[in-house]
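Report on the following structure.
One protein chain omitted, others in place.
Chain nomenclature is as follows: A, B and C, assigned in order of appearance, with residue numbering initiated at 1 for each chain independently.
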Amino acid sequence: MATLSETSRIEAFSDGVFAIAITLLILEIKIPASGAVPLSTQLARQWPSYISFVISFAFIGIMWINHHRLFSHIKRADNLLLIFNLLLLLGVTAVPFPTAVLAAHLGGPDQRAAAMLFSGTYFFIAIFFNVLWRYACSNGHHLLAAHADYAAADRISRQYAFGPLLYLICFALAWVSVTASLVMNLLLAIFFALPPDSKSK
Amino acid sequence: MATLSETSRIEAFSDGVFAIAITLLILEIKIPASGAVPLSTQLARQWPSYISFVISFAFIGIMWINHHRLFSHIKRADNLLLIFNLLLLLGVTAVPFPTAVLAAHLGGPDQRAAAMLFSGTYFFIAIFFNVLWRYACSNGHHLLAAHADYAAADRISRQYAFGPLLYLICFALAWVSVTASLVMNLLLAIFFALPPDSKSK
Amino acid sequence: MATLSETSRIEAFSDGVFAIAITLLILEIKIPASGAVPLSTQLARQWPSYISFVISFAFIGIMWINHHRLFSHIKRADNLLLIFNLLLLLGVTAVPFPTAVLAAHLGGPDQRAAAMLFSGTYFFIAIFFNVLWRYACSNGHHLLAAHADYAAADRISRQYAFGPLLYLICFALAWVSVTASLVMNLLLAIFFALPPDSKSK
Partner (left out) sequence: MATLSETSRIEAFSDGVFAIAITLLILEIKIPASGAVPLSTQLARQWPSYISFVISFAFIGIMWINHHRLFSHIKRADNLLLIFNLLLLLGVTAVPFPTAVLAAHLGGPDQRAAAMLFSGTYFFIAIFFNVLWRYACSNGHHLLAAHADYAAADRISRQYAFGPLLYLICFALAWVSVTASLVMNLLLAIFFALPPDSKSK
């Protein structure tokens, strides 16, 4: 029989990881040095860094909102849930790397490879979100709260089911157009920021 | 109908972000290497780094006190509150960047641009604080605790209303005098560190 | 008489340390610059960094699961427990260093020394886990919950007893074969990720 425990420490640990990952993003922006070029010009030239900072912040923030939403339903934990949660956090902590690569190469000759790495990361994260959630809902929602709103849980399942496929399209789209791929990434972020059933909001 | 949830995880996540942002500041101070110049002289020459470390620490600390004060009233959360809180944290995590730019250029030819970037950041943060708080108080204080002290909440609203305008003046003042702008920044920090109604303190 | 206190703040502090250590790992991966070599080739050449990132993430994650498991039994704290917990966290926070050394030297002429440093770190961590746990169980399980499952606690004791010896073999094995030592490290991680009594899972 599975040993079930409370989820409060999982949430605390995950909150810590999300908080750190989202706060480290600013370290990727370089401090312009004094020189021949005025500071204001140097600051203006760093636009790819600002864009990737804001995008990554939004993405990690939205992932945190989703994690928060899942764990408002999940109330029990077993060993596999701990491991699936770690797998998801592996994806979250990795985000600063593809973000920095994108910031360094956006507008340059290698921007296609950078955009594919970026979308590819979110493809894996979308899979990990599905694995975590589907496991918690499996066997008659065995890890959800006793009084869980199963209809709300099923709406989350339906919304998440599209995630991996949509990020795979994003990934392929980067081969055709980096701009189109990044715009689609942003639209997906907004889609997942919204609660699964907009009528209930 | 809005799905309302408890605010404890929002506070935990926000505490994490504030704690990390305030702790990362020390990393901006460079470690002097051995060389011809004695260590004590090298340490003394780094005064702009120490000033911007202490100022930023005070500012993030005071923002944390304010966040703490708001969430002693806010007791329910919906999706928009989550997003407005993330927007505020976006401003908080960005603080190390304008701070480091100011530390690198204070006393140099580009100090005016650096001071404007610095004040500009706090202008946006002041707006985000207002948006978060006004949303929580809207519709008859719908996200405040059932037993909230509405008079205290209204005092916060009145104090915050001045924030964006005052920081805009700070921003413009940097064009005239960098020193005056930084002094006004410090005075504003003290103003917002104090509780809205000093008689109740 | 020992002054006993609750363990919730120890868990919160430890969760913070684990969360930060696991999130900092990504900073060890370098961002490839634009240049003659295509980005995709540069990314592919960084495979030792990715391997050591995933291994270290898994190890810190599994150590967190173990810490979580121990503190689901430990419910009281005294000064010595605080100090033994700090000693364990000293090992945990040190992990990014041997990991980065391994990433920098894997496949190079110094990989044997790097692998020995890596296994040696886990040898000390295994000892610290044993010290913490055995102290909590000593004097008739004096720091465990009043209603603790002593049979489960004893299963943990038996599983942990092998840790230091097994990591010592790992350490010695690195002298013979770096690959064999790393494979054994991975197998040990899986062994400690599993709950002590697989029948109860």
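Here is the rule we use: a contact is a pair of C-beta atoms (placed from the backbone, for glycine too) under 8 Å apart; a residue touches a chain by one contact, two chains touch by 3 or more.
Owing to the predicted nature of the structure, the values given are computational and were not obtained by experimental measurement.
Taking the complete complex into account, C:Ala100 is the one of C:Ala100, C:Ala153 or C:Leu166 that touches the chain left out. Considering the full assembly, C:Phe13 is the residue among C:Phe13, C:Tyr50 or C:Phe191 that touches the omitted chain.
Among B:Arg45, B:His68, B:Arg134 or B:Arg158, only B:His68 touches the chain that is left out of the view.
Considering the complete assembly, chain C touches the hidden chain via residues 1-3, 5, 9, 12-13, 15-17, 19-21, 24, 27, 78-79, 82-83, 86, 89-90, 93-94, 96-97, 100-101, 104-105, 108-110, 113-114, 117. The omitted chain makes contact with chain B at the following residues, 11-12, 15-16, 18-20, 22-27, 29, 31-34, 38-40, 43, 53-54, 57-58, 61, 64-65, 68, 71-72, 193-195, 200-201.
As a working rule, only the chains that are shown with their structure count from here on.
Taking the mean of each chain's C-alpha atoms, the chain closest to the overall C-alpha centroid is A. Chain centres here are Cα averages; for chain A and chain B they lie 26 Å apart. Distance between chain B and chain C, defined via averaged C-alpha coordinates, is recorded as 37 Å. Of all residues in chain B, those touching 2 or more other chains are 16, 19-20, listed in ascending order.
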